[in-house]
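Some notes on the structure that comes next.
Here the complex is missing a single protein chain, while all its other protein chains stay put.
Note that the chains are named A and B in the order they appear, and that numbering of residues resets to 1 at the start of each chain.
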Amino acid sequence: MKILMISIYKTLLLCFFLCLATFGLSQMVEKSTAGPFLLKNGTIHTITNGIVKGDLLIEGMKIKSIGTNLESDEAKILDCTDLHIYPGMIDGGTTLGLSEISSISLTKDYNEPGDFTPHMEALTAVNPNSVNIPVTRTNGVTTVLSVPSGGLFPGRAALIHLHGYTPQQMFAGFKSHVLKFPSSGKKHRWDRRKPEEIKKDYKDQQKKLNDFWKSAVQFSKIDSAANKQGKILNSYNPQLASLSDVVKGEAPLIIDVNKKDDILVAIDFVTRNKIQAIFSGVSEGYLIADSLVKYDIPVIVGPILSLPSRTSDRFDVAYKNAGELLKAGVKLCIKTNENENVRNLPFNAGFAANYGMGTDEAMKAITINAAEIFGLEKEIGSLENGKKANLYICDGDPFEMKTSITHLFINGFNVPIENRHTLLHDEFLERSPGLQK
Amino acid sequence: MNRQLNVNYIQLFILFNVFSLPAICQIDYNTYKKPGGSIFLDDVFIHENGDKRVYKGDIIIRDGIIEKVGLALKKPFDAITFTKDSLFVYPGFIDFHSFIKNGEEESSSKKSKETNVKFPGNPPDVVAGITPWRNMESDFEGNDGAIVNLRKAGFCISQFSYSKGMMPGYTSIFSLGTKSNGLLESDKHLFSQFKGAGRNYPSTVIGIIAKWKDLYRAAKIANNYKKSYDNSKLGLQKPTNNKTLEALFPIIDGESRVVFNMKKKLDIFRAVDLSKELDFPITVINIKGANPILNDLPINTFDMVLSSDLPKKKTDIDSSRLKIDSVYKGMLQRQEAAIEDAFMMAGELESLNKSFAFSMSGSDPNQLKANLLEMIHYGLSPSFALKALTQFPAEMLDLEDVCGTITKGKLGNLVLSQGDYFSKNSHIIGVVIEGEIIEFDGLDEKDKDNEMFKGKWDFLAKTSKQKLEGTLNIEKINKEFSIKIVTEGNKKMKATNVKRSKESIHFDLEMDEQTLSFDLVFEKNKYSGKLTSNGETYSLKGKKKTPK
Partner (left out) sequence: MFMIYKIFAFCLLYFCSHSIVAQEAILIKNATLLTITDGVKEDTDILLKNGKIESIGENLSYGGATEIDATGKFVMPGIVDAHSHVGIDAVNEATNPVTAEVFVGDAINPYQVAIYRALAGGVTVSHAMHGSANAIGGQCETMKHRYGALNPAALKMEGAPRTIKFALGENPMRVHGENKKVAPASRMGMEQTFRRAFAEAKIYTSEMEAFKAGKSKKAPLYSLRSETLMDIINGDIIIHCHSYRADEILMLMKVLEDYGIEKICFQHVNEGFKIAPELAAFGAYASVFSDWWAYKFEVYYSTAYNAAILTRNGVITSINSDDRELMRHLYHEASKTQRYGNLTDNEALRLITINPAIQLGIEKRVGSLEKGKDADVVIFEGHPLSIYCKPIMTIVDGVICFDYVNDPSDMRLDIDPSEELPAFYEQDHDHEDSCMEGVHLH
């Protein structure tokens, strides 16, 4: 305990000097510190094993143990009396790390021109030093899916933890190709295409998708045959090659689809082609939840804080969608579709909680359920012995805006609750000099 | 050909050698003078106006003007008699507003050059779409396609304007006769609309309204100054020459009014509010879908001109979906209610005793009658409908002394209808415009034939190599025939090169890289004809499929 307090003082002092030294820059975030850490007397929200009052020991990158009266000689001790410990939140769809300033296209790395770019790897372009990352994690979001977008097959999304110096250090162990499923709806409010033009575009897109898929299947067969016979394919075809595991049903495919009719077509597409599918968006999912259950398709719902898709819809359909899907029995997690404001994930979940989902289920959706959908339920998503130490400590319900996040651990590192926003706050709250010259 | 040349030589000869002679001496032997000094309509059913009718009456028109209307009139010796069974005669219809494309269609390159100004925020008035000094006087062409269509719908008089920008110019009123000298009034109303100047100022509705206020107030000051200058020039600078502002003087002086073209119903409020704020009278034209807001509009403070266009009734209702999808059902019901609302508006206005006219600038004249019949079905009375086509627009155009009723002394403008115009089966066989009889040859007969072609027919075509069996599907889409063959295997083939005459249709089908040409003659419920392929001819025939 003492040790930690001292280290906090040290940190504060350092921070103070740092602020002085970098006056006007205010963007250096303090370094993270390695464990072991012993969190004492906290209210531990394990998610999978209920709420436990007790201690949690972090060693290396993992949760060593959860229990009462835990002790450790080397561990820095953190008194968590009156504080709550939660597993880090997981966002099922962002562009975090892939974009810095959205109006400046040269800082945007999530899209390539063309419909068929499945060989693009999001992880390649993740910038570990994006200013947006500390801003996100200090609200308790430790893990996000960074998703490319653009054409039909924009590339492969990657799940990353929001701490590390290289993309590989950040990589959380899940990747998935993305398919932007052809939409029969309008793109946005300013979409001036006539109904017949929309129909035509939709048909064209469908055809493109089916043709490309057919080629990918053919390629995969030829490739397998070549492998069996020990032959090497004498052509470079990264686009089709990258989908090989997906068409074999051995790798997942995230399908971005929203409109009811399109979802039904997408269900047909995945069952016909035996795809390991995860649907994403699904804004009209509540209308056909039964079908999603029937074909056992997990979904990434969101953003919860968004407008209804039709002018005739009730005002709160987007708030309620997740709750209705859950009630029907759909396995789901939540996404924000955000970049610089992925930090609003707890509030998206909070709105879903308030509009039908309930707090516990909404919390599960952004922790263990997300982990399950990404096949990482043994590693992240809950507080259990042996799991990765991705967690945060706060003084109340993390969905409540009043609640403060006091500490953050990612990959077992104690990450300072600092980011550009807090640093600018610290510098400018009481400006000196004030008004005088 | 030779003769033609000769005539031209004669003309040239006359032009160059007898230049000083009056134009009357020029002769064009391609035309000839029609006999008779007057027209006599004998034993017709006269609708003098919306209320008064004369059964088996006569009309005499002389020098383009109605000389007499009455029973058992004596036929003038020099008259051409016009008589036909069950001929209904109505006052010539008056279209409150139409566009003529003449002079407006500029090549796109020229256009972009013109609108690509250095300071888009302060473009010349022409680029800004502000040309109130213009009128349509010199741009009328009696045989313009648009005018032919108007005539066929029964219109004898129309008010025209340019269509570009927020203030394209003044309107001109024309008689729609085939001669080019139909001008009745050249600067009638100032035409305006909420149509922006693209990337130039004003580009939006808010810019247009601000520009209106700016111009109008500036014009008011300029008008006052000009008056005091005209009164006494001593010690005064001469007025700044500004033809835009000067063109607004007649509005300020109450000599003319502004005609606002609306695109959506909120435009009505905007035009009315603007006219109230600046204090000038307006007529709002092409009004559509305004039924829900009639109670919110001060309808007695402005003239109303409706679009004759109506929304289409739903034909593509998915009845299986209707049963299971309550959301779909709800949407559809609201939509159908909105459609009915549109159909009811004219009748609603009649019940409020608000007179209105129709403008054709936003609608298809060919649809006029069908739409009127819908309006009548939804509450409009035929007599009010007739007034909206005749008397009311005449009043709104200050032409009540000239047209709008069949009255002695007014222009000889008549609509000649075979049967009651407001019945489904009647059709207009001609119009009289200022005494000029314009008959429409068999147009309606042709239309009937169109009906005959339409539908699903048996189809079996055999050549030495191919066999094609299925359904021949003839539809009319946007006045064009669309022909499809749907084979047994539900394969669809679309015909190309479709041509039709009165009773027969020609079309081509592409099959196995060969062209099959069909010529089919239709007769009530069957057809017969031939198929040509590779220089060989085969015969075929079929019957109309009866709907199950």
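The working rule: a residue touches a chain if its C-beta (ideal position, glycine included) is under 8 Å from a C-beta of that chain, and two chains touch if they have at least 3 such contacts.
Values in this document were obtained by computation on a predicted structure and should not be read as measured data.
Asks: Out of B:I27, B:L71 or B:I206, which residue would touch the omitted chain in the full complex?
Replies: Among B:I27, B:L71 or B:I206, only B:I206 touches the chain that is not shown.
Asks: For the full complex, which residue in B:I27, B:L71 or B:L266 touches the chain that was left out?
Replies: Selected residue, touching the omitted chain: B:L266.
Asks: Based on the whole complex, identify which of B:I94, B:V305 or B:A342 touches the chain you can't see.
Replies: B:A342
Asks: If you put the missing chain back, which residues of subunit B would it touch?
Replies: 118-122, 199-207, 209-210, 213-214, 217-218, 220-221, 225, 235-237, 240, 265-266, 269-270, 273-274, 289, 292-293, 295-296, 311-312, 316, 328, 330-335, 337-339, 341-342
Asks: Identify the residues of subunit A touching the omitted chain, counting contacts across the whole complex.
Replies: 26, 100-104, 131-132, 139, 183-189, 191, 195, 258-259, 281, 283-284, 303, 305-316, 337-341, 343-344, 347, 350-351, 353-355, 397, 399-404, 420-422, 424-425, 428-429, 431, 434-435
The rule we apply is simple: only the chains that are shown with their structure count from here on.
Asks: Just give me the whole-number Å value for how far the CA centre of subunit A lies from that of subunit B.
Replies: So the centre of subunit A lies 60 Å away from the centre of subunit B.
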